[in-house]
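On to chain A.
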Amino acid sequence: MSTLHVLSHSPFGDDRLTSCLRVIGADDALLLCGDAVYALQPGTAPFTTLQARGLKLYALDEDARARAIAIADWAEAVDYPAFVELSVHHDKVNSWL
Partner candidate 1 sequence: MNVLTVGARAIELDKDGFLVELSDWSTDVASALAAAEDIELSPEHWEILDLLRRFYAEFQLSPATRPLIKYTALKLGPDKGNSLHLNRLFKGTPAKLAAKLAGLPKPTNCL
Partner candidate 2 sequence: MAKSLLIISRQSPWSGPGAREALDIVLAGGAFDLPIGLLFLDDGVFQLAAKQDAKALQQKDLSANLQALPMFGVEELFVCAESVAQRGLDSNALSLEDARALSAQEITALIDRYDQVITL
């Protein structure tokens, strides 16, 4: 069983990303949307952590662009249709509300 974890909160001053990375499984993927894309701000702790983890990572393109966040080449930019595709592709979706 694979889970798509979806984060939408900024990783700065919030535990969601840390906790998610603690419990995410080998077959799972992580999608960043909303303020969670700030995790891809270069030179930050979340950026370094994500880069080092090498998990399946997606970021919602429009949310990144709106925030002037460049999506690193070790992550994959997705649009909403691709987001839906990913949701269907995984056995379940866990949105960290």
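Selection criteria: all candidates are chains of the complex that A comes from, given by their letters.
The rule is simple: contacts are C-beta pairs under 8 Å (C-beta built on N, C-alpha and C of every residue); 3 or more make two chains touch, one makes a residue touch a chain; residues count from 1.
Predicted model, so just to flag it, every value in this text is computed and none were measured.
Trainee: Contact as defined above, complex as supplied: which of the candidates 1 or 2 touches chain A?
Mentor: So the candidate in touch with chain A would be 2.
Trainee: Enumerate the contact residues on chain A facing candidate 2 in the complex.
Mentor: Checking each residue of chain A against candidate 2 gives 1, 3, 15-16, 19, 22-25, 91-97.
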